[in-house]
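Have a look at the structure below before the remarks.
Other chains dropped; remaining ones untouched in position.
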Amino acid sequence: MKKPLNVWGLSALLLPALLLALPAFADDAAAPAAAAAAAAAAAPPKLDSGDTAWMLSSTALVLLMTIPGLALFYAGMVRKKNVLATMMQSFAITCIVTIVWTVAGYSIAFTTGNAYFGDFSRILLNNIGGFIAKGNDTQAFVLASGIKDVADMSTTIPETVYMMFQMTFAIITPALICGAFADRMKFSALCIFITLWSLLVYSPIAHWVWAPSGWANQLGVLDFAGGTVVHINAGIAGLVCALVLGKRVGYGSDNMAPYNLAYAVIGASLLWVGWFGFNAGSATAANGRAGMAMTVTQIATAAAALGWMFAEWITKGKPSVLGAISGAVAGLVAITPASGFVLPGGSIVIGVAAGVICFWSATSLKHMLGYDDSLDAFGVHCIGGIVGALLTGVFSYGPLSATDASPDGSPGGLDQLKLQAIGVCSTLVYSAVMTFILLMVTKALVGLRVDAEEEREGLDIVLHGEQVL
Amino acid sequence: MKLIMAIIKPFKLDDVREALTPLGVQGLTVSEVKGFGRQKGQTEIYRGAEYHVSFLPKIKIEVVVPDDLTDQVIEAITKAAHTGKIGDGKIFVMDIERAQRIRTGELDSEAL
C-alpha cells in the first residue's frame, strides 16, 4: 500500500516559478496597457470564422495527439506490467499542464515581458474574455510585441482559441519526455517535475521563439511549429532524465520486447493525423500556408517512414512495423520547424534525412553511448528535431514567410542556417541545464525512481493498483 | 488410467483431436504453452535491437485414458502431429490413480 500523497510537496511547486518571474513582472507591468493602446489606434483586427473553424479543429487534432495518440504509442512499446502507468503519464500530464498553463504558463509564454520571459498580465487567464460581447469577441487576438520597433502579430481568431491551440502544444511537449524515463519514474515525482518543467522550461522557450518580444524570434530563428520549442526541448530533457534516473533494471539482459505493437501503430497513426493540426494549424489560419504545411508534413512523414524502413530492410533483413512507425514519427518531428517554410522538394529531403539518421540514432548511437532512453525520446525527437531545424535554414522558401514588412520573407541560406544553429544550441543548453536542476529538486522532495523490486513488479500495480488484461 | 501429455505444434491441434475421436476418446484438455527445445527460436527486432525469442508457442494436450487405450492414443497423436520437422514435440505418459466426474461423481474409467 502506497503512503498517502505528500500534499505539501505539490503546493510548494508554484513558489519557484513566482520568484523567478518577479523581475519580469515588475519590468513590464505597463506593457499590456501599451499594447491595448496601440491596438486601439489601428483598426481592430477582424475575426474570420473560417480561420477560427480551422483553429478549433486543429486544437482538437493536437489534443488527439497526446490522448490517446502518444499514450498508445508509448504504452504499446513498454512491457505489459507498465502499460497503464505509461498511459497514465500522458493522461495526467494533459490534466496537470492544462492547469499550469491556465494559472501561469500561457502568461509566461505569450505576453510581452522581456526577451526571455513573458509577464503576468494573463495570470489565471486574467481578462482573456475581455473582448467578449453578445457571445463573440469584438476583435481578433493580437500577439502584442509591446516593444518599440517590433511589430505586433495579428491573428484573425479569438484569443481563447489561440490560447487553447498553444495549450495543446504545452501538453504534448512534457508528455514526450516520458518516453525516456518510462518503466521507472515515480508518479509523484512525475507530477512535480512536469509542473516545474512546464513553467520554467517550456513556457520560457516558447516565449523566446514565438512571442514577438522573444529574443530568438527577433533574431530571426525560424521554428514554424515547434522543432526547437517542442521536440529538441523534450528530446534533450529526455536524455538528461535517462542519464539521471539510470537504466531500467534488467536492461541489456531481460527481454524488453514491446507488449503490444498494435497499440503503437494506432498511436503513431493518430500522431500522424493529429500532426496536421500541429503543423497546418500553426499557420493560425485556413490559407495557402496551412495547405502547404499539410502537404510537406505528409510528404516528409512518408519519406522518413520509407527511409527508416528501407534502411532497416537493407541492414537487418526485415522491414519491421516498429521501424516504419518510428520513421514516420521521425519525419513528423523533422518537418515540424520547416512546415510553414518549405516546398515539397525540400520536404522529401528532410524526410529521408530524418528517417535514416534517426534509424541510426535509435539503433546504433544509443547502444554506442550506452544510455537507456527507453522509447527513444532523445533518439527520435531531439535528433529528428535538430535535423529539421537545421534543414529549415537550408530549404526555407521566401514567399511562404513574406509579409508587407518583410517582402522577401526568410529564404534559406548560410545566414539562416547559422541562426537555426543558434536556436538549436540555446535550446539544448537551457533545457538540459534546467531539466537537471529540476530533477534534483524533485529528487530532494519525493525521490525520482521506484525501488528495484517495485520496478520488477511493474508500475501498474505498484503505483496505480491496477492491471491490464 | 494414464495421463498422456503431448506437446505439439499449435496448428496440429485440430488434426490431433480428430485422430482421437475414432478411438473413443471423449474428452481432453488443452493449454497454450511456450516450449524451449532443439528447435531454435525466432529473432525479433525492436528498434534495431534483435531479441532472440527462445520460447516458441506450443500446445499442450492432456488426455486421461484407460490403460488399454494408451498405445493407440500415443500412436494416433504421433501420427497426427508429425511433420518431420524439428519442434514436432513430445509425448509423456504418467499414471493416474483416480478419476472422478464432478457432475455425477462417477469414478475412474466411468469418469473419462
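For reference, chains read A and B in written order, and residue numbers begin at 1 within each chain.
Everything below uses one rule, namely that contacts are C-beta pairs under 8 Å (C-beta built on N, C-alpha and C of every residue); 3 or more make two chains touch, one makes a residue touch a chain.
The shown structure was predicted, so the numbers you read here are calculated from the model rather than taken from an experiment.
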_Overall composition (this structure file), stated as a label formula_ = A x3, B x3
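Definition applied: only the chains that are shown with their structure count from here on.
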*Mind listing the subunit A positions that touch subunit B in their complex?*
255-258, 312, 316, 318, 320, 322-323, 326, 359, 362-364, 367, 376
*State the interface residues of subunit B toward subunit A in the complex, per the touch definition above.*
44-51, 53
